[in-house]
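Here is the structure we will look at, set down as structure tokens.
Take a look at chain A:
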Amino acid sequence: MIGFPILTLITFLPIVGMIIILAMPKDKSIWIKYTALAATGFQVMLAVILLGNYDYSAGGIFQAESFQFIEKFRWIEITGLSWLGTLKVDYFLGIDGLSMPMVLLTALISFIATISSWNINKSVKGYFALFLLLDTGMMGVFVALDLFLFYVFWELMLLPMYFLIGIWGGPRKEYAAIKFFIYTLFGSIFILIVMIGLYFSATEVIAGGERVFTFNMLALMDQANYSVDGILSPFNPHNLRFIAYIALFVGFAIKIPMFPFHTWLPDAHVEAPTPISVILAGVLLKMGTYGILRISYPIFPDITRDLMWYIALFGMINIIYGALVALAQKDFKKLIAYSSVSHMGYVLLGMASLSSTGINGAIFQMFNHGTITAMLFLIVGVLYDRSHTRGLNDFGGLATQMPAYTGFVTVAFFAALGLPSLSGFISEALVFVGAFGVESIRVLTIISMLGILLGAAYILWTLQRIFFGKLNEKWAQLTDIDAREYIMFIPLTVIIIFLGIYPSAMLDIMSTSVNTLVEFVINGANNISISGL
Partner candidate 1 sequence: MSEISIINISIIILLLPLVSFVLLIFFGKKFPKLYLAATGVVFVALVLSIAVTFGMLTSYSGETLSFSFTWIDFGNVPSIGFLSIELGFEINNVTALMLFVVNLISALVHLYSIEYMRGDIRYTRYFAYLGIFTFSMLGIVITNNLLMMYIFWELVGLSSYLLIGFWFEKDSASDAGKKAFLVNRVGDIGMWIGILILFTHYKTFTFSTIFEQISLGNLPFDSAAALTTAGILIFLGAVGKSAQFPLHVWLPDAMEGPTPVSALIHAATMVAAGVYLLVKIFVILTADAMLVIAVVGGVTAFVAATIALTQNDIKKVLAYSTVSQLGYMVLAVGVGAYAFAFFHLVTHAFFKACLFLGSGSVIHAMHHEQDIRYMGGLRKKMPLTYYTFLISTLAISGVPLFSGFLSKDGILAGTLAFGSLTGHWLLPIIGFTVAAMTAFYMFRLVIITFHGEPRNKEKYDHAHESKWVMTAPLAVLSLLSIFIFYTPNPISADAGWFLNKWISTPQTVVPAEASFDFMQSGMNKHETGLAQESGIVHSVQYTEAMHHAHYPAMFLSLILAGLGILIAFIFYQWKKVDLEKLTEKLNSLYKFSLNKWYIDEFYHATFISGTIRSADALSWFDYYIIDGIVNASASITRFVSRLSGWFDTFIVDGLVNFSALFSGFIGLSFRRLQTGKVQTYIVFVVFAVLVLLLFFRPF
Partner candidate 2 sequence: MIEVGLNHYLVVSSILFSLGVYGVVTRKNAVMVLMGLELILNAANINFIAFAKYGNFGLGGQAMALFVIILAAAEAAIALAIVLNLYKTFSNVNVDEIDKLKE
């Protein structure tokens, strides 16, 4: 274990950077950029240290003792309330196999997004301040183990995103920003309601043997903690667990984004500046699925099992629908955006399988989609910076013009269409293995496999439209990628290929926790159904 509170550090480091930046004079934009780079760079280092000290055999999920790097102390405590007993919120951080990959992903993507923000020149100070704030929000969501804390971080990342899209965005930025904002807020309000409902349904024993209401996720997972009359308690004959689950799920589904709540995504992506698209696709979308796995699954195992089929159904819709709509896009960035919709569908499908392979695949897919789609958006950005257009049909024959660029694009594209030996394949394969193994959703899985074909179709078509054929003379002056862009692309490419060949590097991190999760959910569901409710 590590001597210092590493999780707090990794979470709030960006805030420190933000404060430093705010203290800087406006005109020293280059120093501001370096500060931001340093902040995110340190974050990556810390993430690596985390990985170095990570215990692969610890399960986490519901056992507090097997979480790692735990930091826990009372944040808010109000004692002596007449009927409320003790009102308390913990500052409770810790990671397990579910969060570790996401922490790595967040650190990595933030770092790369910072590099790609280098050519932001409009009010640099504000941009990087907000950017780092966003970073903290994202990191916090993945390390928080207290619902209240989780929600705070969740909301924290909302506003910076709104401004980053709204100020530094494209022509229809206001529209996109407000749409993103309203959508997400709508979702988070549902989360809030359920959160409060849970708070008043379960209690936890604190020092001194007193039982108090709690936001502690782990305590909420333990059915023994639920009072009989709590509105979300499984023992309450007329509980509202089902409704609560739906509300929670919608709250998260909006972030994923799950059909039919996905329409904010294309707008947000198209309008957002490249680095923000990278963050959006690379990390933010994962929060939805992470939330479902971390909160909905273990806290509502019974409902989860009952709704498996529907989750899978929506996964399938996402896959096919996203791919088909992507196929029809004329705008490069929109196409990638819809491909995200399709790829997140695999995550849903894998989660729905409630099997280790499937959920391993889902989490792995979250990570891979993070890296791959981040790279795809960087690719769009590179092209857009040079040509100031994103029309797929405006290009052609760039392969001869920008060979190195084409090389990276090919890797990213084939990773996106799930070519074996690249990371994307492994996760999709595991998702299918897991989902196919479940009788009830087998048919949905088989239909989903059309996604592989459609994915290949739009990817290859794009590749052809942009890079093959005669070189469009208009682009004869386009230059190949420069050093900075190499720096952005190489790490991602390496990771994509490495994980494609040696997936265990990532899967070993999560598999123990995933097994724990699956076992916990299944047992929990059975216990509840046994207790007759």
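Candidate entries met the following condition: all candidates are chains of the complex that A comes from, given by their letters.
Here is the rule we go by: a residue touches a chain if its C-beta (ideal position, glycine included) is under 8 Å from a C-beta of that chain, and two chains touch if they have at least 3 such contacts; residues count from 1.
All figures in this text were calculated on a predicted structure; none of them were measured in a lab.
Student: Which numbered chain among 1 or 2 touches chain A in this complex, counting any copy?
Tutor: The single touching candidate among 1 or 2 is 1.
Student: Would you mind writing out the residues of chain A in touch with candidate 1 in their complex?
Tutor: Against candidate 1, chain A makes touches at 172, 174-175, 177-179, 182-183, 186, 260, 263, 321, 324-325, 327-329, 355-357, 360, 397, 399-400, 414, 419-421, 425, 429, 432-433, 436-437, 446, 449-450, 452-454, 456-457, 460-461, 464, 467-471, 503-504, 507-508, 511-512, 515, 518-519, 522.
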